[in-house]
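Here the complex is missing one protein chain, while the rest keep their positions.
Now for chain A:
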Amino acid sequence: MAGEIQNPIIRVRDITVQFGATRVLDGLNLDVKRGEILGFVGPSGAGKSVLTRTIIGLVPKVAGSIEVFGVDLDSSSTSQRRNVERRWGVLFQQGALFSSLTVRQNIQFPMREYLRVSQRLMDEITMAKLTMVGLKPEVAERFPSELSGGMIKRVALARALSLDPDLVFLDEPTSGLDPIGAGDFDELVRTLQRTLGLTVFMVTHDLDSLYTACDRIAVLGNGKIIAAGSIADMQASQHPWLRQYFHGKRARAVMG
């Protein structure tokens, strides 16, 4: 990996994740800078989601260490860990909204758990979050089953942002959205990153997102990070998969 980053928000060192006999991540190292949008790409099945879930703590690792906000998640106490969890938000691939709660209740759920805030303020903040993710206030009383795919992603993002986190994980935020919707979503992530000072860790397949939204790109292959850097670095890379990815038919179409 090129260059050690000073004081990273996420520091992943030598992590190995194994399912049975198959080794998905093999001694992987990754740093995420404060305030950047990191795009995370790689072939299907390479373990992008696995890495995300390992950092969040949903998948156990065999070896290695993960530090988020300077806290080692393995040796941290429960209260330290809760404190870290309160400062990050996660947007799951399918949204993972609670189906028995309305949009408003979904967004207020983390607030109720972590903050002592009056109902009035919670309602007002919910409306603010809905406006920020580009949804109308009327959506608040709907159930997730009554939303379209794009709206589910937006509500899920609003829920991920409900505690004003410093770090958000987005797992394929634009998959399943139409190109215009996906473009809007990229724009939205950019705007929110600017206004809220977010650090964004985004797993994506979307070349447009890489070009328009991301500050830096990391590429996963063979259980390791095979390249990390700006979009220009990626295009200059001689790695066969990267060449195919960034110089293939679709990539040329995106670059125009």
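Note that in this section a residue touches a chain if its C-beta (ideal position, glycine included) is under 8 Å from a C-beta of that chain, and two chains touch if they have at least 3 such contacts; residues count from 1.
One rule holds for everything that comes next: contacts and distances are computed from a predicted model.
Colleague: Match the chain absent from this complex view to the correct UniProt protein name in "TonB-dependent receptor-like protein", "Outer membrane lipoprotein carrier protein", "ATP synthase epsilon chain" or "ABC transporter permease protein".
Modeller: Missing chain, per its UniProt entry: "ABC transporter permease protein".
Colleague: Which residue among A:R104, A:K153 or A:R216 touches the omitted chain?
Modeller: A:R104
Colleague: Specify the residue from the set A:N7, A:S44, A:S75 or A:S145 that touches the hidden chain.
Modeller: A:S145
Colleague: Which one touches the absent chain: A:N7, A:S79 or A:S118?
Modeller: Hidden-chain contact among the options goes to A:S118.
Colleague: Considering the whole complex rather than only what is displayed, give the residues of chain A touching the chain that is not shown.
Modeller: Interface residues of chain A facing the absent chain: 98-100, 104, 111, 115-121, 123-125, 127-129, 131-132, 137, 140-141, 143-146, 161, 163-164, 191, 194-197.
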